[in-house]
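Omission of a single protein chain aside, the complex is shown with its protein chains in their original locations.
Chain naming follows the written order as A, B and C, and within any one chain the residues start at number 1.
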Amino acid sequence: MINGEKRTAHPIRWAMVGGGQGSQIGYIHRSAALRDNTFQLVAGAFDIDPARGKAFGTSLGLEPQRCYDSYQEMFAAEALRVDGIQAVSIATPNGTHYAICKAALLAGLHVVCEKPLCFTVEEAVELRELAVSRKKIVGVTYGYAGHQLIEQARAMIANGELGDIRIVNMQFAHGFHSEAVEEANPATRWRVDPRFAGPSYVLGDVGTHPLYLSEVMLPEMKIESLMCTRQSFVKSRAPLEDNAYTLMRYTNGAMGFVWSSAVNAGSMHGQKIRVIGSRASLEWWDEHPNQLSFEIQGKPAQILERGMSYLHPSALLDDRIGGGHSEGLFEAWSNLYYRFAIAMDATDRDDQEQLSALRYPDIHAGVEGVRWVENCVRSADAGGVWVDYQ
Amino acid sequence: MINGEKRTAHPIRWAMVGGGQGSQIGYIHRSAALRDNTFQLVAGAFDIDPARGKAFGTSLGLEPQRCYDSYQEMFAAEALRVDGIQAVSIATPNGTHYAICKAALLAGLHVVCEKPLCFTVEEAVELRELAVSRKKIVGVTYGYAGHQLIEQARAMIANGELGDIRIVNMQFAHGFHSEAVEEANPATRWRVDPRFAGPSYVLGDVGTHPLYLSEVMLPEMKIESLMCTRQSFVKSRAPLEDNAYTLMRYTNGAMGFVWSSAVNAGSMHGQKIRVIGSRASLEWWDEHPNQLSFEIQGKPAQILERGMSYLHPSALLDDRIGGGHSEGLFEAWSNLYYRFAIAMDATDRDDQEQLSALRYPDIHAGVEGVRWVENCVRSADAGGVWVDYQ
Amino acid sequence: MINGEKRTAHPIRWAMVGGGQGSQIGYIHRSAALRDNTFQLVAGAFDIDPARGKAFGTSLGLEPQRCYDSYQEMFAAEALRVDGIQAVSIATPNGTHYAICKAALLAGLHVVCEKPLCFTVEEAVELRELAVSRKKIVGVTYGYAGHQLIEQARAMIANGELGDIRIVNMQFAHGFHSEAVEEANPATRWRVDPRFAGPSYVLGDVGTHPLYLSEVMLPEMKIESLMCTRQSFVKSRAPLEDNAYTLMRYTNGAMGFVWSSAVNAGSMHGQKIRVIGSRASLEWWDEHPNQLSFEIQGKPAQILERGMSYLHPSALLDDRIGGGHSEGLFEAWSNLYYRFAIAMDATDRDDQEQLSALRYPDIHAGVEGVRWVENCVRSADAGGVWVDYQ
Partner (left out) sequence: MINGEKRTAHPIRWAMVGGGQGSQIGYIHRSAALRDNTFQLVAGAFDIDPARGKAFGTSLGLEPQRCYDSYQEMFAAEALRVDGIQAVSIATPNGTHYAICKAALLAGLHVVCEKPLCFTVEEAVELRELAVSRKKIVGVTYGYAGHQLIEQARAMIANGELGDIRIVNMQFAHGFHSEAVEEANPATRWRVDPRFAGPSYVLGDVGTHPLYLSEVMLPEMKIESLMCTRQSFVKSRAPLEDNAYTLMRYTNGAMGFVWSSAVNAGSMHGQKIRVIGSRASLEWWDEHPNQLSFEIQGKPAQILERGMSYLHPSALLDDRIGGGHSEGLFEAWSNLYYRFAIAMDATDRDDQEQLSALRYPDIHAGVEGVRWVENCVRSADAGGVWVDYQ
């Protein structure tokens, strides 16, 4: 049966920091959060330019006085209201995440934070401890983690259908920044400036996406050591890389590989993950998200399709329409936000049972993404040597 | 620039008839209408079972007293409110569309009606005249008509990039009803019963979808004559067909072909359209909606991708996220509902300029779909002979 | 086990009529026949221009005196030699096939003839009777009939894996003649001139190919009636068509469809066949001949690959290299010629057992191709009406 009618008891009062007019990622946050009546947008500090932010917020139907000049102001003012915000999403450039996330947690809010959570593992761990101690969730928006076929892959792997896992090949390699487009485009410019983007560009910006998918599919696997080499093919981007290769050894003897790139000329997204076991492989590609390739050695390859009753029950829970119809990134994000809502609600009620049944990119995923980038950069900056994973 | 923030001055007060708990198509109507704050769901007669409909409506957050037992009751009660509904969507089995649509227009409402609009051209024309005289719009939900690459195809054809149009090959041929699934499934049962489904099954249910895409892409082309042959491979479905072939001669000498099927075993959707000109062809397939194949004879085939700046401006207007990300059926429907909202608003303001610039499946599309089915059935029932298109 | 070493006891002494320097199809005949030492090229009347034909034959290593000015001369002279030719392949324009084939049979030769065998069923039946009475084989070169995955499809269908057969959709629709290329190219010119090409262009030239594949896959199915409509989009080709649609009713209630075209702009070959049963479908496409799609309704689609041990034994017999490697049209033709050699040898030895186990496009296939075109043309010329299949 097609669910599609996701509802929680009461919508959560929700605000955004960033994601203003013309921003890349603001709309999908709103579209996903507001899709199923689980969140209600009541406030915002949408823009680095307060006036533009206010105009934008009111155009979205907010009360003007709840369109704030800054997140600090918003957190302070909302805390004084009985109907103040309960949760906030952070969709600002990377360099601000740590401070805003910390302020939000300290203000007693649940948080949805864009990746990367912050710049160092130290900061990430601090946020995690804060979240734990304050009993607040921090969701991180690895969008396709909400797609049903990722759940299907997880279930099949857990079920042993691939045999022993040997190899995990990942890539997120687009070509949109083959040239120095940042020279003309401010929204790209901060991405290649270490002050705002942090210690890496493509490793954090794209590589962490399929890495998180691998964490969902393969929850038991732990990286033991890795080596990374990174390049700045557009010279002016140095020290930040626009291309990187990472090789990983897992503690169980498996190998991992991640190709992160923004200079894969002519490629659209190229977010792919292929998990190879001793018996079979699974492959998924974000440009055709409704198909999952399942290849048992010595048998015909199979194409699994979203929405079909032969899938694992956990992969059918979130369908919004029957198989054959194309669900895409927006539905995956909506699924994530739905889970964020459930998690916030269950946390508030301290419902450990529901929480333990729930899977979403949480503060731990956020920490792990930062950790991976930190290790990659350490290896790359030492000349591409193998480093113990810390 | 990615738009994604579609807004009208005021959301339209909106209700649904049908589309209740567990219905196939109800969710996507709500998802599309409510996506961008252009509609506000305030009332409904969601279910043939009033109690279930009421429970469902309140679960969606409606006031209980605006969850009505029947559409008649709803139209009457809402007409008495200052804040009464302005528009209604009809998502009930085919056999009820005519009566509900007529009642809605008579109640002074704008209408979004599921296809087929009704069972005969006579009825369809009556609804059209009513809509025109009452100055109300009737939108019909040919979902993918809202997809950006359909606009791209239209623009390229208008621009002469295909040369003279010679051939239009269409299909919507899935396999979900290869067996008599209706025996166990009431939601399918009415589809193969002429009392509820009307004079055809797959011709109206699936064939009209790509037919409408062809009308969007090729607004000038007119069918002169057609021949149709239809089969009931699951015998108990007779006289309704589960498979049909239609051949068409257009007045300009071009040929058209439509394969409509519900017994294309193992196929997911298979909604495809290929337009062939003297110079080049275009092909689009709903299972990978973000790609459009453009094949100039004697040149390498090209894959056009949604969201890329080389597309026609009209194909970029409705983007909600950048190229490479997968937009699907839900975004196409949201685009349609956005255009329905604009059309309703412009009609109310009698803004002819805006109306003339707007393209959406309107009452004329509804009439043409009914007309095509009627001609197909006439040909098929005469043994598959060519009939003049009436 | 990979065979690849096909051998008969003695190579057959073989000649060609047509297929000269620069001809389209001559090389593949030689390549296929000579591949496995089953034929030996010893004579030829390669060209309408005797001098050019002689030069070409000697360049191929033939003795000059066995490069003849005409086929008449060749058949006469070779009959007088102890080591005279035993078989001949005819690769000339269509209009000459009947006369040459008849002369060859009368000269006591086995024949490989290009399609179409001739222009009328009457002629075809005459050739068949001659072949039968003279105990000679006539092979017809429907090239892909020799591909292993066609055998696989046949075996799976025979095995009931598709359930009852309902629909056979076929096409061979390329775009190479979207313009009047014949004006500049003599090798194309005869194809659109009824004097040389016969009563049809694309129906016979391309449509018969997938039709024969359907005969291999579905040996039991008989056409009961058909309707055909054909067009000359390049006007100067009339009365010969460059596009045609054929619908067929089989005696078992199944439906068939063939799209034949030379104006499918931008398409490469587009030879496809999809067989749909009550349980599953099979689909094969000549541009990726090593893959066969098997789609059971309600299960993941499967991609069967040539050369894999899960295939039916009859589909593994002819492999020349392991799975994963790409075999193409040349291997399929080589398989055909190998079977032609076996058939010639078995016929000479009157080995009925071997003959009955052998499958290849024989004189019956030749007759059926001509019959189909004749019926199509009869229907089309009557305005696209259904005609009983004669």
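Criterion: contacts are C-beta pairs under 8 Å (C-beta built on N, C-alpha and C of every residue); 3 or more make two chains touch, one makes a residue touch a chain.
As the structure is a computational prediction, the values presented were derived from the model and not from experiment.
Partners of the chain left out, restricted to shown chains and counted across the full complex, are A, B, C. When the full complex is taken into account, the listed residue touching the unshown chain is B:M308, out of B:V181, B:M308 or B:L355. Within the whole complex, the absent chain has one touching residue among A:M227, A:L240 or A:I273, and that is A:M227.
Here one chain is not drawn; of A:Q72, A:T188, A:S267 or A:S314, the residue touching it is A:S267. Only one residue in the set A:R7, A:R52, A:R134 or A:R166 touches the chain that does not appear here, and it is A:R166. Those residues of chain B that touch the chain absent from the view are 294, 298-305, 308-310. Within the entire complex, the positions of chain C that touch the omitted partner chain are 1-2, 4-5, 7, 21-22, 24, 27-28, 31, 35, 37, 59-61, 174, 176, 268-269, 286-290, 305, 320-331.
For chain A, the residues touching the absent chain in the complete assembly are 162-163, 166-167, 169, 175-176, 178-179, 227, 229, 231, 233, 243, 245, 247, 253, 255, 257, 259, 261, 263-267, 276-281, 294-297, 299, 301, 383-386.
Methods note: only the chains that are shown with their structure count from here on.
Same-residue interface: chain A and chain B share over half of the residue numbers found at their contact. Centroid to centroid, with C-alpha atoms defining each point, chain A and chain C lie 55 Å apart. In terms of their C-alpha centroids, the spacing between chain B and chain C amounts to 44 Å. Across the assembly, chain B contributes 176 as residues in contact with two or more other chains.
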